[in-house]
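Submitted below is the structure of interest, expressed as structure tokens.
Only a single protein chain was left out; the remaining protein chains are all shown in position.
After this line comes subunit A, so read on.
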């Protein structure tokens, strides 16, 4: 019996069709997906903080509206993704607890601080750009609810990327101080952005199985290369220098050669010792604890009204 179900699953995967919530799936597939989708949801929610840091200091009312709307979109992405996780049998509450207790991770990029308003633009351009490179292939991922959430998320992320790039372009047309601010921000975020694709392929333990199951579609190094190739002309159009002396066009490969990020720094941040890991989780925990009485009131109120309807 199980063999038949497993065969059906394998043939769905082989045919690049979608697995849906009611379909049978191997336990390992379910667990891997919950881990990946939850990590993605957590990244959206934690990702509200570094940019949220500048909402109250946005230097124009238009920029404030753009930034507020963007951070709000991230909350929305978190919602879709937690919902996709719920179709796999993991509740939002359970996932919140795992995030706050450090049992599940989120993208390490959000453990870097935002130190100037230019960072809002750089995060849009490079961080959202890297996220899009990672996420576009996921629109075709084998699990239906995840893939469909990703289609919507990617469309919104591309808006964010454009808005971020547009902020940097505008600042580059501004004063010398503003131009210097953009360059300094790009210098700080370029390497962490490259790290967003994960460790080099020969050091990535989960890649092979995830590719076989169709959860992942490209390797870390393939995506990193694509991101570098995309970013170089954009940096040139902007008028900023990418901080990599090894960066150059390789005619033979048809791609750019580039240097390696500091993988020791990457591991330190992944293991919880980045500049903002403790701060980000403390912020999330505080919001969760401060809101507990409100959620409890809402549940009690709903339960009482339900009983009232029943006794009518």
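The rule is short, and it goes like this: a contact is a pair of C-beta atoms (placed from the backbone, for glycine too) under 8 Å apart; a residue touches a chain by one contact, two chains touch by 3 or more; residues count from 1.
We adopt the following convention: contacts and distances are computed from a predicted model.
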{"item": "Candidate names \"Phenylacetate-CoA oxygenase subunit PaaC\", \"Amino acid ABC transporter permease\", \"3-oxoacyl-[acyl-carrier-protein] reductase\" or \"proton-translocating NAD(P)(+) transhydrogenase\"; UniProt protein name, chain not shown", "value": "\"Phenylacetate-CoA oxygenase subunit PaaC\""}
{"item": "Residue in contact with the excluded chain [from A:173, A:271 or A:307]", "value": "A:173"}
{"item": "Contact partner of the left-out chain, one of A:52, A:144, A:200 or A:243", "value": "A:52"}
{"item": "For subunit A, the residues touching the chain missing from this view", "value": "45, 48-49, 52, 55-66, 68-69, 71-72, 75-76, 78-79, 82, 117, 132, 136-137, 139-140, 151, 154-155, 157-159, 161-163, 165-167, 170-171, 173-175, 177-178, 226, 229-230, 232-234, 237, 249, 254, 283, 286-287, 290-298, 300-301, 304"}
